[in-house]
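Just one protein chain is left out here, and the rest sit where they should.
== chain A ==
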Amino acid sequence: MKPLHLIPDDVNVPFLKFRKIFYIVSLVMVLASVGMFFTKGLNFGIDFRGGILVEIKTDGPADINALRDNLGSLGLGDVSIQEFGEPDDVLIQLQRQDGEEEAQMAALAAVTEALGDDVTIRRSELVGPKVGGELKEAGFYSVVISLFLIMVYIWVRFEWQFAIASVAALLHDVLITVGFFVVTGIQFDLATLAAVLTVAGYSINDTVVVFDRIREYLRKFRKMEIPDLLDLSINSTLARTTMTSLTTLLALIALFVFGGEAIRGFTMALIFGIVIGTYSSICVASPLLVVLRLKRKIPEAEEGQEAGA
């Protein structure tokens, strides 16, 4: 049996020729994401906002309206009630209550009492305002710190142009993934934050593979024009880039479809992020090297640096 070569061996797409189009597409997506982030904002889950979440299972299909009337009459502010995967599975969310931690406690007690013994409480979560604020802060720092550390690592291993270009691609992916959350309104909680950071790791992984090849070709093809060399590098790694993205996506799609409702938002973010990360490593990161005026170094210096790396 002849193995399938998904990407033809002699693939030669002139990616650099289209780089202006990619820049425009990416810029529009990034600006739109940032703009909507500040206008519409993320749909923060209780992890970051503070509040209460209760997942219940009812005998037979749940009567959402009756639940809404029942819990709405408690005077606890906005109560969001939605079906969660199955008709007899319901997710109830309450906004953060005015007042401190005790107020949240009292509200949770009121909700469980109002639900009575007819339903099974599958899960209940309560996050006080203090912890919510702290998680938001820690989440923000963890994104910033990992971006910084990755940039430092790339800087040590490559020229500065590579570091800037890879972090630009990384920011591109993170911002657009966040934009995806804004547009879809998928709840942004601790798990989805983990997904965003994984996207960051994956995106840089993809970019590094192409950059490694560029570095290799810079030494191998001394006379080639930089744009042609970049095209050649992207094309020779194209099979790997698509293969890895596909295997990862296959695993994630299985998780998305069968992994249960609780991690659906998380897997969706990963799937979207991996598609964007693949696009950016091919169409954004490498072409950016031209903009950053990547040059060949004097061969001796190059060798010395390689030995030290």
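Keep this in mind: contacts are C-beta pairs under 8 Å (C-beta built on N, C-alpha and C of every residue); 3 or more make two chains touch, one makes a residue touch a chain; residues count from 1.
Following the convention adopted for this analysis, contacts and distances are computed from a predicted model.
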**Item:** Listed names "Cytochrome ubiquinol oxidase subunit I", "ATP synthase gamma chain", "Protein translocase subunit SecD" or "ABC transporter permease", with the criterion being the UniProt name of the chain not displayed
**Value:** "Protein translocase subunit SecD"
**Contact residue for the chain not shown (choose from A:Ala165, A:Leu193, A:Leu229 or A:Leu288)** = A:Leu193
**Item:** Option from A:Ile24, A:Ala66, A:Val183 or A:Ala254 whose C-beta touches the chain left out
**Value:** A:Ala254
**Message:** Can you tell me which of A:Met105, A:Leu171, A:Ile226 or A:Val275 touches the chain that was removed from the display?
**Reply:** A:Met105
**Asked** Hey, which chain A residues sit against the chain that's not shown?
**Response** 1-6, 9, 55, 57, 100-102, 105, 108-109, 112, 120-128, 130-131, 135, 138-139, 142, 145-146, 149-150, 153-154, 157, 190-191, 193-194, 197-198, 200-202, 204-206, 208-209, 212-213, 216, 236-237, 239-240, 243-244, 246-255, 257-260, 262-263, 266-267, 270
